[in-house]
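One chain of protein is taken out of this complex; the other chains stay put.
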Amino acid sequence: MVNRNPPLTAADMVLPAAHLPVGSYAMAVKADGLMFLSGHGSFEASTPTHIGKLGATLTTEEGIEAARAVALGLLATIVDQTGDLSRVAQVIKLVVFVNSTPDFTEQHRVANGATDLLIEVLGSAGRCSRSAVGVASLPLGFAVEIEAVVRLV
Amino acid sequence: MVNRNPPLTAADMVLPAAHLPVGSYAMAVKADGLMFLSGHGSFEASTPTHIGKLGATLTTEEGIEAARAVALGLLATIVDQTGDLSRVAQVIKLVVFVNSTPDFTEQHRVANGATDLLIEVLGSAGRCSRSAVGVASLPLGFAVEIEAVVRLV
Partner (left out) sequence: MVNRNPPLTAADMVLPAAHLPVGSYAMAVKADGLMFLSGHGSFEASTPTHIGKLGATLTTEEGIEAARAVALGLLATIVDQTGDLSRVAQVIKLVVFVNSTPDFTEQHRVANGATDLLIEVLGSAGRCSRSAVGVASLPLGFAVEIEAVVRLV
């Protein structure tokens, strides 16, 4: 068994194709050493996946899966923009928007689906700051939308 | 026909008066070369405009108009703070908060009202990263609130 740090590389994972914008914007914009990534939804072969609302049509476990899928999409965008995950010095910040009913209160558990994946892939460079909030609704009916700030080497 | 890049300047547009804070904060704060702009609503002569909720009292087209109005207010704040839009090197990031019912799913179309305007005015410097989410409600009943990060020259 090999001890890896970071434990995974892009080559170990099946990343989805990089998300295309669904409007007049860019998926990521750099400012000095930081890259600001747009809010990402979950797509598979250009088709939206993980549609629904936590507290109504989706369980917390399904929300966790949705957040993990979105995080894979964020990694795909980073690879698309920089060529390689090795350019990531540190994930600085995520905002995890969870499509929620007014009484759903486990957004932090849903968000772990994204941050667990980032730590699994990037090691300590994936341990970021994070907000997790419940929103009324999301574009295309996504269960989870996530934006990110990443520091590049 | 003259090819302009950026296609418009502040002088070509009727910008609203710069938005005043509605509480104990500043409309924009700089950090190194970045300017962080507060969440802006839509005002005309200090009166809130574009009040309502997408999916209930407003159509998507009306939401697009609201987002465009808010983007004009962001430009007004930039001019107020820096004197001129020529100081904008790049709009880095918008978060577009859309006052939405639980089943409205066109926040990305609403947000185009803002990003189309920024690209129209600033050219490629207006093509930013972006999140668009549906929130339960907004201050003063605004249909759209937008915050921004801008890189200055």
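Order as written gives the chain letters A and B; numbering starts at 1 within each chain.
One rule holds in what follows: contacts are C-beta pairs under 8 Å (C-beta built on N, C-alpha and C of every residue); 3 or more make two chains touch, one makes a residue touch a chain.
The structure displayed is predicted, hence computed values, not measured ones.
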Hidden partner chain, touching residue among B:S38, B:Q90 or B:S129: B:S38
Which of A:H19, A:H40 or A:R130 contacts the chain that the document leaves out: A:R130
Contacts of subunit A with the absent chain, listed as residue ranges: 32-34, 55, 90-95, 100-109, 111-112, 115-116, 119, 127-136, 149, 151
Positions on subunit B where the hidden chain makes contact: 22-29, 31-32, 36-39, 53, 95, 97, 101-102, 135-141, 145, 147
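The rule is simple: only the chains that are shown with their structure count from here on.
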Whole-Å gap separating subunit A and subunit B, where each centre is the average of the chain's CA atoms: 25
